[in-house]
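One structure coming up, written as structure tokens, with questions to follow.
With one protein chain removed, the remaining protein chains of the complex are shown where they sit.
And then subunit A:
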């Protein structure tokens, strides 16, 4: 679909005032699969591997609010944990299930104890090996020893110790591949722990080891960087990072992020923070990113709608996606802010080309009431994001451009007055100080 479809745009004349964004003929083209349905947990969980799968399932169970979904998520989490070795998490999940899923999903003490015993013995073995390596002072084996330790702790859910061990391998890294390996592990654990400052620093470290970088790793590092920016609420930087992720990522980083997520996060951040030209060049015309967008067709439609000013359908998509986005562990606390920013941008973009706008039509385009719209516009005008004034009587918005000449005169006079005032005050103060100084000076008479 051509982005500049509506270049002719609505014309203000008595015969044909089009409502911008509500073109009836287009609506048939735009009836895609709106995924406002309940999240298909199995399909969602299938996108991920490793610990993040469990974490996400547990998060969904906590936040979804529908008992059927909750139980489904918990059941899947239980199955997943049983495949692993984290008994702490196991007990947690069992506690949450609370017997609701029947006897098969109860506290399996036998399994838990067996796993713990195995863990103890493995830990001892690893420790002995590590000590042996340390006495031998073979760098490579020490590094492998620490790595194994890190993996062990990670599998058992002791993330702090896992992180410490991964970081300890830094002293024994000899090639860039080792460094990158260490960084990726550190990043993985930090993301899970929620310490995104470490993520940023380790991404930086990894990117410095240039010769070890293959496209997949680069993509992974960009995803991680994007995630840390997102958490830091730096939406513009996050968007840029996500949009730079190459298609080589594929399914290689499912222990943290799925390619659908890259598309979603990237698009939403871009919509909220990019201006129009950047949006076109970096998102819509971005061939690499197109691969990701194909995975989430609603997001693709959303962004095209926004660019072509079909705000009503764009906002409709957003609304539908909202419930599911609130279940995402990384995005949930940013959804509100991003949505608000996107809506504000839509409002601003709507009013930009016009000298006067009928508020009734605008309210229709945005699916809101005139009073509500007036309030929103008032907020935007007060923040100087829209240069316009509202004619509340006739419900029209008039664009208003400040008169440069008058403004200049006013400012000049004001500056003159201020200068006058400041100078007089300064002379007075100088006089006072001189007086004080004269007092302290030795008197001649």
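Quick note on the criterion: a contact is a pair of C-beta atoms (placed from the backbone, for glycine too) under 8 Å apart; a residue touches a chain by one contact, two chains touch by 3 or more; residues count from 1.
Methods note: contacts and distances are computed from a predicted model.
K.L.:
Quick one: the chain not pictured, UniProt calls it what, "Regulator of G protein signaling 9a", "Adaptor related protein complex 3 subunit beta 1", "COP9 signalosome complex subunit 3" or "Large ribosomal subunit protein mL44"?
P.N.:
Hidden chain, UniProt protein name: "COP9 signalosome complex subunit 3".
K.L.:
Give me the subunit A residues in contact with the hidden chain, please.
P.N.:
378, 381-382, 389-394, 398, 403, 405-406, 409-410, 412-413, 416-417, 419-421, 423-433, 435-437, 439, 441
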